[in-house]
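This is the structure I want to talk about, given as structure tokens.
Only one protein chain is missing; all other protein chains are in place.
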Amino acid sequence: MKNWLSTLKTLIWKDLLQEWRSKDMLTAMLAFAILSIFIFNYAMELDPRQRAELAPGILWVVITFSGTLGLNRSFVAEQEQGSFDALVMAVPGLGSIWLAKQISNFLMMLVLIVIVLPIYSLLYNQNLFIPGLILTLILGAWSFSAAGTLLASMTAQTRMRDLLLPVLLFPILMPVNMAVVKAGTGIMTGAALASYQVWLSVLLVYGIIMTTISLLVFDYVILE
Amino acid sequence: MRIELQGVSKAYGRLSVLKNCNLVLESGQLLCLLGSNGAGKTTLLRVASGLLSADQGKLLIDKEEWSLKSPEWRRMCALVAHKTFLYQNLSGLENLHFFSRLYQRNLTEKDLRERLAEAGLARAGDKQVRAYSRGMQQRLTIARALLSDPDVLILDEPFTGLDKDGSAMLVHMLTGLKGRGAMILMTTHDPQAALAVTDGFVRLNRGVLGAVNWVNGRGWKEIEESLYAQGTPEGQAA
Partner (left out) sequence: MLSWNKKLTFLAVFSGALILLAFGLVLFYAPVEQNMGVVQKVFYFHVAAAWLGMLGFLVAAVSAVLYLRQNKLKLDAVMASSVEIGLLFTAIANFTGMIWARPVWNTWWTWDPRLTTMTIMAFTYLAYFLLRNSIDDPVKKARFGAIYLIIGFATVPLTFFSARLLRTIHPTIFGGAGTGEMAMTPAMYQTMGFSIFSFSVLFALLLIVRSRLRLNQQWLEEQEALEQDEEFGEVANG
């Protein structure tokens, strides 16, 4: 158990250090996110209440598209230098390779959210720092990166790579999209918890299912 | 320790890449695998290290049967392949630190710097790997493989990219490893370079592994003659 945790920590440390040096993922994600927020402003000249209702939807669109750009970069190092092989040989429980990647990607998404939320709030004159909304986004981010990490580990090994990930990911992600937007809208319009609570459960269930399947199936992704 | 690969076969569809290969390695031995491009050398190395699953084949360690796919076996092996396995944005030192932690070998910074020095990379240790030349990356890859003090070292054309000094360093490292009882399986396109360190040559010809040609102090010309006099796979089987 101790070994397993130490392996996990080492793998995550490596991913975060790589990202810190190259800033590959964050640059791709932030550039896209901030540009999109500006574009959406031109698309919507609405009264405050309508803007409040739409905010979670717009935010989530921005986050998922930016997140996909980031995910595309997450396996580049392993793919180009063949490090998958080295990791497979060194790490006994292959699921921990996936879990470490998932946690690193999740942390990237959190950084994205932390940066995007204030910018959005500022530009749209909207207070988005509501605990419920933040919780929803965090749950959504975990589910997003769980599905995305597994699929990215596959698409990194194909010919189409970056182009393929959104195509594979978005149909799978539908429950998450619906849940985040519906729960977010409920929270932003001040509805009672009971009315949108079920969406949070959907997010939780999805996260658990996707994490479990990924851990079970990851061996087949990297072993031949 | 004695390692035996028995009856290893691998086919892609109906295309047979490895046909019933048998290989024996003992502690302190280094065998050099020869064969033309596409003969199946890389496939055999990947099967041996547990990265590729064979259709058939057994692994025996000291007469006890192991699974080629077991994580424990993979951990016992270290691989040096065409791709470097190195993280380009990390320094040489950080790469070594990462892999040593993965192998649960908590080498201190001092130990790691010693290993870097052995590989001739003492001054480049803190630079990012993306700044290294091909030869330097190759040396670091080899140093990385040796971090876990492996029982079995598998090398796919390790002399590629190494200059005279680098080759000498590699030969020195391999000799040292042999002295410590490791088993080494290597492929190369330059048998003369390997002559200094290998105990025997084995030829892989269209999926069939020939008998070992022990060096026994002979020169390359002699060995080459007897290797290629072994004839066609059909002739060998007869």
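Letters A and B mark the chains as written, and numbering starts fresh at 1 in each.
The working rule: a contact is a pair of C-beta atoms (placed from the backbone, for glycine too) under 8 Å apart; a residue touches a chain by one contact, two chains touch by 3 or more.
Because the structure is predicted, anything quoted here is derived from the model rather than measured.
J.: Which is it among A:61, A:138 or A:154 that touches the chain not included here?
T.: The single option touching the absent chain is A:154.
J.: Decide which residue listed in B:13, B:179 or B:217 touches the omitted chain of the complex.
T.: B:13
J.: In terms of residues, what is the contact footprint of the unshown chain on chain B?
T.: These residues touch the chain not displayed: 12-15, 17, 36-43, 206-207.
J.: List every residue of chain A that touches the chain not included in the displayed model.
T.: On the chain A side, contact with the omitted chain comes from 147, 150-151, 154-155, 157-160, 164, 167-168, 170-172, 174-175, 178-179, 182, 198-199, 202, 205-206, 209-210, 213, 217, 220-221, 224.
Please note the rule applied: only the chains that are shown with their structure count from here on.
J.: Between chain A and chain B, what's the gap in Å when you average each chain's C-alpha atoms?
T.: Between these chains, centre-to-centre, one finds 39 Å.
J.: Once bound in the complex, which stretches of chain A touch chain B?
T.: 3, 6-7, 10-11, 13-14, 17-18, 21-22, 77, 80-83, 85-93, 223-224
J.: Once bound in the complex, which stretches of chain B touch chain A?
T.: Chain B residues touching chain A: 46, 49-53, 69, 71-72, 74-75, 77-79, 81-90, 94, 98-99, 101-104, 128, 144, 148.
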